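Since the structure comes first, as structure tokens, the remarks are kept for the end.
All protein chains of the complex are present and in place, except for one that has been dropped.
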Amino acid sequence: MDGPDVGWYLIVAAILFGIGALGVMMRRSPLIVLLSLELMLNAANLTLIAFARQQGDLDGQIFALAVMAVAAAEVAIGLGLIVAMARRRMLLDVDQASALRG
Amino acid sequence: MIVGAWICLVAPLAGALAITLAGTRISRTTAGWISTLTTFVAFAGALVAFVGLWAEGHGDREHLSTAYTWLESGDFQVELQILLDTLSSTMMLIVSGVGGLIVWYSMGYMEGDEEERRYFAYMSLFVFSMLMLVQAGNLLLLLIGWGLVGLASYLLIGFWHSKPEAVAAAKKAFVMNAIGDVTLALGLVLLIWETGTLEYLGVFEQVDGLSTTTVNLVALGLLGGAVAKSAQIPLHTWLPDAMEGPTPVSALIHAATMVTAGVYLLVRASPIFEAAPDVQALAAILGAITLLVAGVIALVQWDIKRVIAYSTMSQIGYMFLAAGIGAYGYAIFHLATHAFFKALLFMTAGVVIHHLGGEQDIRKMGGLRPLMPRTHLAFLVGALSLAGIPIFSGFWSKDGIVAAAFASGDTLGYTLYAAALTGALLTGLYTFRLYFAVFHGKPSELVKEHSHDGQREGPLSMLIPVGVLGVLATIGGLLVIPGVWEPFLHWIDETAEPTVKATVGQDYATSAIAVTLGLIGFFVARRASAAGRQIVTSPGIWRVLEHKLYFDEAYDALFYRPAAAISVALRRNVEEPVVERSLDEIGTGTLQVGGEVARVQSGLLRTYAIAIAFAVCVLVVVFVAVR
Partner (left out) sequence: MLTTALILLPIAGALVVAILPLPRETTAGLAFLVALMEVGLWITAATQFDFDDGGLQLGTSREWVESLGISYSVGFYGFSLWLAGVTVVVFAAAVGYAVWVGRDRSRAYHALMLFLLGAVVATFAAQDLLLFYISFEAMLIPLYVLVGVWGGERRQAATVTFVIYTMAGSLLMLASVVAFGVTERTFSLTEGITSDNVWIFLGFAVAFAVKAPLFPFHGWLPLAYREAPVEVAAVLSAVVSKTAIYGFIRIGLPSFPEPAADLSGLILVLACAGLVYGSLLAFRAPDLRGVIAYSSMAQMGLITIGVFAFDDLGLDGAVLLSVAHALVSASMFLLVGMVERRCGTSEIAALGGTARGRPTLATVVLVAGMIALAVPGSATFAGEFLIMAGAYDQGWGYSVVVALGIVLAAMYTLRVISAILHVKPGHAVRDEALDLRAGELALVLPLLLILLGLSVWPALVSESAFAGSTIAELLP
């Protein structure tokens, strides 16, 4: 098998995932939160593909495609929400959107 | 022959269905004719069956005919089958014959009632049910007939359903009969487990192999049913109240046929009762008690129909006594003659009530003899027969029972004998108290008011059946003349062999005593009537008797009120506080817990994300640690 060992890929993916997770937890702008979410998903994708290559079958790649589709759908909804918030002239701050508080 | 029996069974059912389905498309008279004619068709069928049976040889007179399997479960089967033997053919003749006459009579009596069609449908239903009862070839079918006659009785007692008393009486009759039904059913359950069948013949074959306890319990179950249906103490209180129904109903159901079903059962199931002699003796004792108690209570009643109702209870007491000591032939013989003269008494009472515009209180009657000569004659025939005066039918049947009690010997037999003779005196007293109060003395205001209505005593459809029954009540007893001519007894003996038989000497000696007592009753009643006083003079005793020995009050206090109280108490103390409120508490509890937990839901997305991340970390640690 050519190329770096699978462990390297996993390290990169873990770093990506950590950045994404921290972003989701710490940033208040919904746009950044969404970006961070994408980062996490792509970290997962990277892992899937890395393992797929190591195992030598296509299942992981197919799954990655499915994740990408889901991610695209999610971004569409998320952006839609952000636009709707902007239209209503709400502050673009996720902490303000707490109507679901129990 | 067997076809005749089936026709006998089906014809009244067809009548009931036809009237129900036709509804208002047929006139009231047509409904009456359908009911009358189908009942007479049934009588013709019964006659065919009887003649066919008569023609057969001695010992062959037992036919079982099966239509189909009514109920089946595993190995247990109950078939819709009829048993034609000497006993059932006799009962078929009585039920359909007397029934036909009374339905015919009803056409006159009920004329003008706005719900005549419903009445005739019920009457036909009753005749069908009663025939089912007596023709049934197994005990479950008997129980079905048993329940259906109870249903018909309920419907007919409560026929005038806007009268609260009638509805209450109907419900009371049904519930008391339901008690009898279930004891009977419990007896059958025991039989199923012990013998595996409910067919009479199959059960009777196996009776000897059963343990004493089993047989006693089965017999007790059957006796419970018989006591309830035949209004014997202690399940008798419904019968007097049942007089709220139309008078022909009282004649047919509460005198001639249904209430005697208990006697039929005692005779039909005689092999079971003979295997349980204690229970059989209990039947005789209950009969004796009833015949005395009812006879005494009849002395203080003012309602013409209630007097006759108590007399019915008393006479059925005689039949129970007879069946209890094993004189089956006489039990059925008295059943037959009683059907004639008691139906006659009720129907003449009905003519009187009809004539007086519905009045039933004998204090408002009197002096009717010159105004209603034919009715008077018929009533007199019934009264003489009831009191057991010679020639008339009741004489032959009742005295036979009394003599048999003597012949059965030992202390019990002599006690029963004494009771039966006392009963003869009581019968004479209450019968003629009623007779003199209604037909003699000065005409009351009410009678005068109605006496210029015209000469007719009633429509022909009422008078002809009365006449026929009058003739039967006069000569019907001649089927048994002790020592000379006893075809009726021999006929019944083929099905139920008696265990006791009085000698001819005992018979005639007993008759002499009984007739004397009956005549004493007559003269005492006449003197009392002439002097304008009552037979019971002590006001204390009068009050106790007027309350019917407080049976109703006792049952009310013992059963009805506790049941109602338990029901209300259960609702107040269990259903509402525990079951329903527990639910409220579950509800509020859930809400509270929910409120506490809801605080965690801050609505801040980031805290959620942190929580998830934290949870994932914990899980990872757990998995690693576990591995």
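We just call them A and B in the order they show up, numbering each chain from 1.
Operating definition for what follows: a residue touches a chain if its C-beta (ideal position, glycine included) is under 8 Å from a C-beta of that chain, and two chains touch if they have at least 3 such contacts.
This is a predicted model, so every value here is computed, not measured.
Seen in the complete assembly, the chain not on display touches B.
Note that of B:120, B:146 or B:522, the residue touching the chain absent from this view is B:146.
When the whole complex is considered, the residue among B:69, B:212, B:534 or B:601 that touches the unshown chain is B:69.
Only one of B:202, B:409 or B:587 touches the chain withheld from this view, namely B:587. Checked against the full complex, the one of B:3, B:460 or B:563 touching the unshown chain is B:563.
Although one chain is not shown, part of chain B still touches it, namely residues 20, 23-24, 68-76, 115, 118, 140, 143-148, 150-151, 154-155, 158, 161-164, 167, 171, 174-175, 178-179, 181-183, 185-186, 188-190, 192-193, 563-564, 566-568, 570-571, 574-575, 579-580, 582-583, 586-587, 590.
Definition applied: only the chains that are shown with their structure count from here on.
If each chain is reduced to the centroid of its CA atoms, chain A and chain B end up 88 Å from each other. On the side of chain B, the complex with chain A involves touching residues 597-606, 609-610, 613. Of all residues in chain A, those touching chain B in their complex are 21, 24-26, 28, 33, 94-95, 97-102.
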